[in-house]
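Worksheet: the structure to be examined is printed underneath.
The complex is shown incomplete by one protein chain, all other protein chains being positioned as in the whole.
So, chain A:
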C-alpha cells in the first residue's frame, strides 16, 4: 500500500494522474473507439480501484490493512496503560490485542512465503488454530493465574 503511494516519488513523470484519476480510467467503450483512431495507443492495463469504483472489487483488503494499523496504534497505547494501571481489564485487552496483532502479522508472513491453493489453506488453518490456542491460554492465565501485567512485574522484580 505504501509502495503504491510512493510511486509518484520514484517516477516524477506524472504517474499520479494514472493512479488517482478515477473517472477517466473506467471507459471501456471509449477505449475501443480510441484504439481504432489512435494507432500508437497502448492499452494500459492497471489495477485501479478508486474508492468510487463500483466494480467487482471489495474493500476487504483495504479495510484489513487499515484495521492492522489501528490495532498497532492501540497496542502501542496499551503499553504505558499496562505499566501505570495494571489489572484484569488491561490483562484481557492486552491478551486480545497481542493475539490479534500476532495473528495478522503471521498471516502476512504466510501470504508472502506460502504459495499454492492447498498449502495456503492449510497454513491459514494452522495459524487460526495457533491463534485460538494462544488467546485461550492467555485468558486462562489471566483468569486462573496472576495475569499478564503481574507476570511481567514479577519477572522483572527479581
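One rule holds for everything that comes next: a contact is a pair of C-beta atoms (placed from the backbone, for glycine too) under 8 Å apart; a residue touches a chain by one contact, two chains touch by 3 or more; residues count from 1.
Just so it is clear, contacts and distances are computed from a predicted model.
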Choices "T-complex protein 1 subunit epsilon", "Succinate dehydrogenase cytochrome b560 subunit, mitochondrial", "SPAG6 protein" or "Amidohydrolase-related domain-containing protein" - which one is the UniProt name of the chain not shown: "Succinate dehydrogenase cytochrome b560 subunit, mitochondrial"
Hidden partner interface residues of chain A, rising order: 1-7, 9-11, 13-15, 17-18, 21, 24-28, 30-31, 34-35, 38, 40-49, 53, 55-57, 61, 69, 72-73, 76, 79, 98-99, 102, 105-106, 109, 115-117, 130, 133-138, 140-141, 144-146, 151, 154-156, 158
